[in-house]
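Beneath this line is the structure, given in structure tokens, with notes to follow.
In this view, the complex is presented without one of its protein chains, the others remaining in place.
A, B and C are the chain letters, set down in written order, and residue numbers restart from 1 in every chain.
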Amino acid sequence: MDRIIPDNECDLRVNIGRLRLRNPVMTASGTFGYAREFSNLVNLHRLGGIVVKGISLEARPGNPPPRVVETACGMLNAIGLENVGVERFITEKVPFLRNLDCPVVVNILGDSVEEYQQIAHRLNEVDGISALEVNISCPNVKKGGVAFGTVPEMAARVTAAVRKATSLPVIIKLSPNVTDIVQMARAVEEAGADCVSLVNTLIGMAIDPQTRRPKLANVIGGLSGPAIKPVALRMVWQVASNVSIPVIGIGGITTASDALEFLLAGATAIQVGTANFYEPRAAEQIIAGLKNYLHEQKELSICDIIGTVQTG
Amino acid sequence: MDRIIPDNECDLRVNIGRLRLRNPVMTASGTFGYAREFSNLVNLHRLGGIVVKGISLEARPGNPPPRVVETACGMLNAIGLENVGVERFITEKVPFLRNLDCPVVVNILGDSVEEYQQIAHRLNEVDGISALEVNISCPNVKKGGVAFGTVPEMAARVTAAVRKATSLPVIIKLSPNVTDIVQMARAVEEAGADCVSLVNTLIGMAIDPQTRRPKLANVIGGLSGPAIKPVALRMVWQVASNVSIPVIGIGGITTASDALEFLLAGATAIQVGTANFYEPRAAEQIIAGLKNYLHEQKELSICDIIGTVQTG
Amino acid sequence: MPEFQEKCRVSAIEQLASDVFRLTVHAPLIAGAAHPGQFVMVRVVDGFDPLLRRPFSIHQQFAGGSLKLLFKVIGQGTHILSGLAAGDTISLLGPLGRGFDLACREPVCLIGGGMGIAPLAFLAKRLALSGRDSSLDFVLLGARDGDEVSSLADDFSQLGYTVVPATDDGSLGHHGFIPELLDDVLPAVSRVYSCGPYPMMRTVVAKCQKADVVCQVSLETHMACGLGACLGCTVQGNSGQYVHVCKQGPVFYSGEVAWTE
Partner (left out) sequence: MPEFQEKCRVSAIEQLASDVFRLTVHAPLIAGAAHPGQFVMVRVVDGFDPLLRRPFSIHQQFAGGSLKLLFKVIGQGTHILSGLAAGDTISLLGPLGRGFDLACREPVCLIGGGMGIAPLAFLAKRLALSGRDSSLDFVLLGARDGDEVSSLADDFSQLGYTVVPATDDGSLGHHGFIPELLDDVLPAVSRVYSCGPYPMMRTVVAKCQKADVVCQVSLETHMACGLGACLGCTVQGNSGQYVHVCKQGPVFYSGEVAWTE
């Protein structure tokens, strides 16, 4: 896995619309902080892209602890979208990010369509940002807390609003907690999304029988990690087979083999999430592993394997 | 865990409507065969209940192999509902089942509302069956293959038809592959279900990068095992908090602690599924563990802990 | 047929080649009931990764209650097994499935390829103990190289069998594949027992059919339960229907299953 192949031997470059990546391996929002947290452990300049922790218009304190709990081959989190708010993000985090030789994608979130639009607008003027990823798994406060990402019309509305507010490529990040993921993807494609990324976390819960209390203070939380990979891969395959825009695959990816499953299923790029916690070098190892795979399979470019799973 | 406490010290009995169980620990459909398969390894008479492999009107050959693949803390299956059909079930399997000192629940499935109704009707006359569990995760052939369990109206129609065709208690088994599990549960409650059981498997996929083919011949399959427990538990909690009929919890249950999470979340009984494969004594160990828990917690009856999770 | 779940103590582990190991465990209940060709399901960890038990043929069985498993490191499960040490305990389920039919008094030929050799050792011992003249029986063993097969070949020789090894690299015995040796042997035997890679067995079966020699084969498929409950272990039967390897097999008469490309 770790054998280094010279970069010129094989071509890992992919394009997400106008966004050019040197390789398809990105890090997922909320699992890589604002990148600086990993700068001692990971060569950030080798990554295909970095998606930073979700940013809202105003700073948010997040949920009370406990916020994380381990589950079988996964974890639940209920961070509650803690973040410094867009203004402090711009002054405190962007200067470091701007100097990276790696595309930076800003993950945004909001309580209302207007909030999404405002934050997209504010970030549009900021130098050093390559794209926006829109987290639509958030509750729509005006609609009684139903998540934007579970109702096609609401997802489309957010997409159109962000699309209008920015000239950056817009990636809509889909929630897996839906009956029909293809319907959601089509809705945001029609509303102007340049790309969809999926999946966000599955909603889950854990209880401590000794205390008879939920293990998370927030009661429910988002399930991530290897446990969800089969569900994520199925959804990526379904979406990639049914939309024309590029798809970014997310969910339990730890190894090059995992990443290849998503690429073969039709993802143009992938994001490494929870794996950053237990294996901080996962993204770098995946990049090396993809090169080895191309080499072994005698393929010249990663683009030649995207979507080539033989389901017939 | 294995210390035996005399049965009279604590009371594990629960009622699922008219169905009386000596303890809340059942085995899940498709993971316990027709019970005989485990008779060498498990004392069947100690179980709370046995749900047999799903039965259809006509025998079904099932899907081509490979049908099972391991995933992180879980497995995917695409058995394709292979079964001997209701007539051979009655002649070949029921005689053994009838002699068990343990309620036997028959899991039924169909391609159309009429098929569900016919099989329910046929089983109604058969001695030795305590209840029907209706698998609505099957595709509705008349509606282009959309699963009955993903559309409230379709689920309600199946429920009402089965309800009409049998005098046995009717348990509707819900699919987790939906946006709003409470809506599904309410729909079948209103249509006359005596109980809901959940969850069935999550739809997933796995690909072999070496062959570039799906690992299952059927491409997609059902994810089960500890990996799905947090999602199943969340859904059971949501449903139990929102319907009046009893709920049976299913999904990744392996230990007494797992079972307790579901009981605390509001399940009146639980089913052990995939765990039967890697730990055939799981159900028996859970029964022993529940007794120990009542003992430690100084509770007299398991009913006193059902639904008592403190979420406030 | 009795089946048991036993927590077994590992009494020894030997490394036969770089990736081939032989594990000895104390499993008196399973050993006491085992028949050649049957298998066990092994739980390799206490946790859930990997989740499922792994199927392994019973390689050897001893009156004292010990069993040996012979295995090659393939993935996570076998890697973990290879790291076991004497004193560790693992959970076994068995004996499972339908084994070889031993009711044959005429000379036989045992054909094993790679880890398919595993069940043949137990079979060879039982056959030899049934009072036959083992020197009339053949054992053809195929392997990558001599390292992998030499000590296994000795086990058969000691029982009096005529052993012919074949290796891919020619480092021991015949340089090439097992089926190439079969034409010479088939006229001298009236039954073949075979276990190994699918292509090898397909050729063996074709040759046996042509020579009108009864052939029993042991098949491998992915298994979740090993007990006939999950219905995951199907292969295509001879007349369109599916058969379940864990219950109707793993040993089949060659005519019971379909042989495809």
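Keep in mind that, in the parts below, contacts are C-beta pairs under 8 Å (C-beta built on N, C-alpha and C of every residue); 3 or more make two chains touch, one makes a residue touch a chain.
Keep in mind the model is a prediction, meaning the values are calculated, not measured.
Q: Tell me which residue among A:40, A:167 or A:244 touches the hidden chain in the full complex.
A: A:40
Q: Which of B:73, B:185, B:260 or B:275 touches the chain that is not shown?
A: Counting the whole complex, the residue in contact with the absent chain is B:73.
Q: Kindly note down the residues of chain C that lie in touch with the hidden chain.
A: Touch with the absent chain occurs at residues 45, 47-50, 76.
Q: Tell me, which residues in chain B touch the chain that this view leaves out?
A: Interface residues of chain B facing the absent chain: 72-73.
Q: If the missing chain were put back, which residues of chain A would it touch?
A: Per the touch rule, chain A residues meeting the hidden chain are 30-33, 37-38, 40-41, 53, 61-62, 64-75, 77, 79, 82, 225-226, 254, 274, 276-281.
Convention: only the chains that are shown with their structure count from here on.
Q: So with touch defined the way it is at the top, what topology do the chains form here? Options are line, ring, star, complete, other.
A: complete
Q: Going by C-alpha centroids, which chain is farthest from chain A? Tell me that one.
A: Relative to chain A, the chain whose C-alpha centre sits farthest away is C.
Q: Check A-C against B-C and say which one is joined by more contacting C-beta pairs.
A: Higher contact count goes to B-C.
Q: From the C-alpha centre of chain A to that of chain B, how far is it in Å?
A: One centre to the other, that is 34 Å.
Q: Starting from the mean Cα coordinates of chain A and chain C, work out the distance between those two points in Å.
A: Those two chain centres are 47 Å apart.
Q: I need the residues of chain C touching at least two other chains; which ones are they?
A: 48-49
Q: So which stretches of chain A touch two or more other chains?
A: 72-73
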